[in-house]
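Next up is a structure, given as C-alpha cells.
Left out: one protein chain. Kept in place: all the others.
The first chain written gets the first letter, and so on, giving A and B; residue counts start at 1 in each chain.
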Amino acid sequence: MAVIGGGVTGLGVARDLAQRGVTVALFEKGDLASGTSGRSHGLLHSGARYAVKDPVSASECAQENRILKKIASHVIEDTGGMFVAVEESDLEYERVFLDGCKKSGVRVEELSIKESLSREPYLNPNVVATYLVDDAAIDPFRLALANFLDAKSNNAQIFTYTPVRLLVEQGEVTGVRLIKSGENVHADIVVNATGAWAGEVCRQAGIKLEVKPNKGTLVVVSKRIVNTVLNRLRPPSDGDILVPHQTTMILGTTSTYVRTPDNLLPTRKEIKLIVMEEEKLVPLVRRLRVIRAFSGARPLLEGGSGREAARTFLVIDHDESGVKGLITVTGGKLTTYRLMAEKTADLVCAKLGVRAPCSTDKEELPEVPVKSTLERYEALEGELRDGKEVVCECEMVTRSEVEKAFNVLAARTLGDVKRRTRMGMGECQAQMCAYRVADLMAESFGFGADEALNMLSDFLREQWKISRVLEGSQKAQTEFFKTMYRLAGSLDG
Amino acid sequence: MTGKVDVLIVGAGVAGLTAAEIIGEGGFQVLVLASGYGCSQASSGTIDVLGRYKGENVLDVEAALEKFVEEKPWHIYALAGKKTVLNALSDFQFRSGGLYAGGGGRNMKIITPLGTVKSTYLVQFTMLNASFESLAESKVMLVALPGLTGYAPHIIAGKMRNKGIDVKMTKLDLFATSPFQLASSVESNPEVLIEKLREVGAGDHDWVVFPPILGLRNVKETWQVVEEKLGTRVVELPSLPPSVPGKRLYFLLRRRCEKAGVSVVLGKIVKGIKLMGGKVTRVLTNEGSYVPSALILSTGWMLDHVLRIRGMPRRGKNEYGIKVEGVENLFFARTLVSHEEKIGLGAAITAGWLVGKAALDYLRGRK
Partner (left out) sequence: MEAKLLYETDRCLHCGSCLSVCPLVNAGVPGNPKKVGVYAARDMRKADYFTTTPFNCTFCLACVNACPVNLPTPEVVKRLRGRVKRPDSIEQLVENVKSSGNIFGMRNDERWIWSIELDFPLEEKIDTKAEVGYFVGCNSAFAPSLSGIPVANITLLERAKINYTLISGEKCCGIPLAMAGEESVLAEIAKSNVEEYKKRGVKVLVTSCPACLRAWREVYPRIVKVPFKVQHATQFIFSLIKRGKIKLARIDRKVTYQDPCELARGCGIIIEPRLLIKETGALLLEFKEKGLEAECCGGGGLLRATNPQTATRLALSKLQEAKLLGSEAIITACPACKQNLLKAGGDIPILDIGELLLTALPSNS
C-alpha cells in the first residue's frame, strides 16, 4: 500500500490502514502538513457555516467535530464559536441559518448580546445578534503529527521530502516512482491523497479529474484579544472568520481560483480586504499588527464558483473508469479528514480483503511530545524561567523541544522545526531564533557548517517572501533583520 | 523643553551624532533629538564602506570607490567624492581613541557572527584578527556561553575546521541575562572570566576567540588584562543585536558629542515640520516644539515605516540628496544600506560628515 500526500488526509489514511494491520508507505514531497493542511484556518467546524448552502458537509462536520474533540482533544483548543450579526442586513440570513442548522443537526444556541460582550469584551459593541456554536481551534500541524506518530507506531513508513510520480504499467498503477532517486516502489494500491494536487497526480495515469485549486488567504495578527472563534452571520464571504490560535489570531479568508496550487502568495489587496471586513467583528483588529499572511489552495471539486462549490469530499475508485490500482481522495476539509480517511481505508480494505474494522473514531490520537505554546505558558518552571534553554523567546520553545522535533518528529529543516514547535511563529517571526536553531543543528544534529547556513538562507528566504506586502512595524522589523542577516551576517540569498 | 536652537538634529545614530559633533565643535548650539537608539546601536559595529562591488569582494577600497562614484553619481559617496569619504573615515578612526582599527584605503576580511566572511573597512581593534587568515594553522579556543546569543558558535567552529584550523569549543558556565550585562561585569571584574578560562586550559592555545564581551566602556584595558593574564592572544568576533560593539560605538560618539557641547535628548518623537518662505520654521515633537535655525534629519532608514514625519518635503528622485530644492535650512543625513554591496555605517559616517560641514557653512554664512 502506498499513500501519496502527507497532509492530514494522507496521514489519516496511513494511520487508519496501519491500525488495521495493512503495510503502508507514505510519500510527501515536502514536509508533513506543508500543503493545504498547514495553510488552513485551523477551525474545527461545527458545521454551522455550511448549514445553508451545503447541508451534507454541515452534518459531516457536526459529527466529526464531536469525534475529534474526543480523540484529539490535545491538539484542539475548545474555544467555542459565535455567529455574529453585525448589521441589520445580516439578520435576513438569520432565519435560513437557524433552519439549516436544525436540519443538518448542528447545535446552535442563542446568546444575549450582553453575555457575548462580557465573554468577548473586544467584540464590536454594535452587534445585533449572536449565536453560540461548537466551533473550536485545531492545530493542523499537531493534528498531522499525532496521526504521523500513530501511523508510525503501527509500523507505517513515512517519507518526507520525497516527491513521487505514479508508476503506470500497461494502463495500470503499480506503485510510485521516487522522483529524486529514480527508485520504484511497488504497491498493490496507491492512494492519491494530494488534495489540490490530486488532478495533477491523476493526469500521470491519464485520468481527468476536475480538482480546481482555489486560493484562500489568511492573515495572522500579533495579539490574541478574542478567545472564541468568531463568524459573521451572513452567507459565507470574504474575511468573515476569526480564529484565536495560541498567542495569535488568524483572520480570513478569501477565495479565488488559481491555476496551480504551488507558490501561492498573499497580496496586499487581500490583506486589506480581510482586515477591513474583520474590523466589523472586532474593531480593534485594525490597530493590531499583521505579522504574517499566507495562502493555501482548497481542493474544490466540480464546477460552481468558489464558496458555492461543494465542500464534501470524494473517494474515487479509478478501477471503475478502467485504471486499476489507484484510489483518489480529495476535497473535504480539515475537520472531516478522519471521515475521508475512514471511507478511503474502507475501500482499500475491501479491495485487499482485509476485514479489520475502522477504529480511528474511538482510539485517541497519541500525545505530541512537543508542547503547544499555551501549554508551555502553563508549564513553565525552573530552567525555563531564566531563559537559559529557550531558543525562541516569543513562543518559548526550548532546546529540548527542538531536539525532539528532530529526533522523534522527523524534522529535517528549519521550516520543519517551525511547523513542529511554533518556533518563529510569534511576534519576531523567527528572526532571532532562526540562527540559534541553525547553530543548534550544527551542534547536535550532524549538519555541517555550510549545510546549516544554507538551511538558514533557505528558511529566511521563505520567511521574507511576504515582506513585500507587510506594513508599519512589521515592515521595519523585517528590514532590520534582513540587514542583520545580510549585512552584519553577510548571509547571501 | 522647547524653544530656539541653532541646529536641531533629529536622530541619534551615527549619521546624526557625527554631524552634531562637527557643528558643536564649530561653536554652534546643537540639540539632538531622537526617539531612541537607531540601527547604529544595533549594528555589529564594523564600519562597512564598500565590501563588494559588481559581485566581487572589494579589498582595495580606494580603487573600487573610484569606479563606484563614477557609476552612481547620485550616491552619497559620489556627492562627497572619494577623497572626502576616505577623509571622513580616517577622521572617525582618529577620533575613536583607538577603538577602531584598519582603514588605510583597504578592506579587511573578517569572520561574521554567522561564520561567513565579510570585507569591511574599520573594525573595533579587538576584532582586527578575527579572520580565518589570522587564525590559520593555529590552535584556537572558541568561547561560548549559555544564554548568550548574537552569534552562531558551532557554525563558526565548523567553518574554522573546514579551513583546517584546530579549534576547540568551550562552553563556560557563566550565565548572562544580556550581553551588555556580561560585558560590563567582565569589565568590572575580569578575574571570574579569566579563572574559568584558565581552568579549561585556554593558555595552551594560540588564540582565544570571544564573542564581544570584553568590556563595554573601557575595552582597551579589559582586553589587555584578559590577554595578559591568559598568556595567549585574544580576539573578539562581531555580533548580531543585541550588540555590545554597537553600544560601544554609541558611547564613543556620545562622549565626543558631550565634549563638543552637544545636548542629546532621547525619547522624543518628531511628528512634523512646518515650512514657511523656503525655510523650516518649526519642528513639532510629541512633547513641545522647537524653532531651529537649521534642521538636520538623520532619521535612518528603519523607522520610516513606523514614525512618519508630517510635512517633510520630498527629496525627489535622489534618496541620498542632502538638500531639497527651495528649503535653505534643511539638511538630510539619511542613508540607505546596501546588502549586496555591503554598504552600512560607512555611508552613515560620510553623510553625517558631509551634512555637518554643509550645515556649518550655512550657519557661518548667515552670521
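Quick notes on this structure:
As a convention for this text, contacts are C-beta pairs under 8 Å (C-beta built on N, C-alpha and C of every residue); 3 or more make two chains touch, one makes a residue touch a chain.
Note that the structure is predicted; figures quoted are calculated from it, not measured.
Across the whole complex, the hidden chain's contacts among the shown chains comprise A, B. Only one of the listed residues, B:G81, B:G105, B:P146 or B:P242, touches the absent chain: B:P242.
In the complete complex, the residue from A:A48, A:L218, A:I316 or A:A476 that touches the missing chain is A:A476. Among the residues B:Q41, B:S96, B:N129 or B:T170, only B:Q41 touches the chain that is left out of the figure. Residue A:K223 is the one among A:K69, A:R107, A:K223 or A:K324 that touches the chain missing from this view. Hidden from this view is one chain, which touches chain B at 1, 35-38, 41-42, 176-178, 180-181, 184-185, 217, 241-243, 247, 264-267, 269, 286-287, 302-303, 306-307.
Residues 122, 222-225, 227, 247-248, 284, 287-289, 374, 377-378, 380, 385-387, 393-394, 426-428, 431-432, 472-473, 476-477, 480-481 are the ones on chain A that touch the missing chain.
Criterion: only the chains that are shown with their structure count from here on.
Mean C-alpha positions place chain A and chain B at a centre distance of 43 Å.
Only residues 39, 42-44, 46, 48, 51, 112-118, 146-147, 149, 152-159, 161-162, 175, 177, 238, 240-241, 301-306, 337, 339, 342, 344 of chain B touch chain A when the two sit together in their complex. Residues 386-388, 432, 435-436, 438-440, 442-443, 448-450, 452-453, 456, 471-473, 475-476, 479-480, 482-491 of chain A are the ones that touch chain B when the two sit in their complex.
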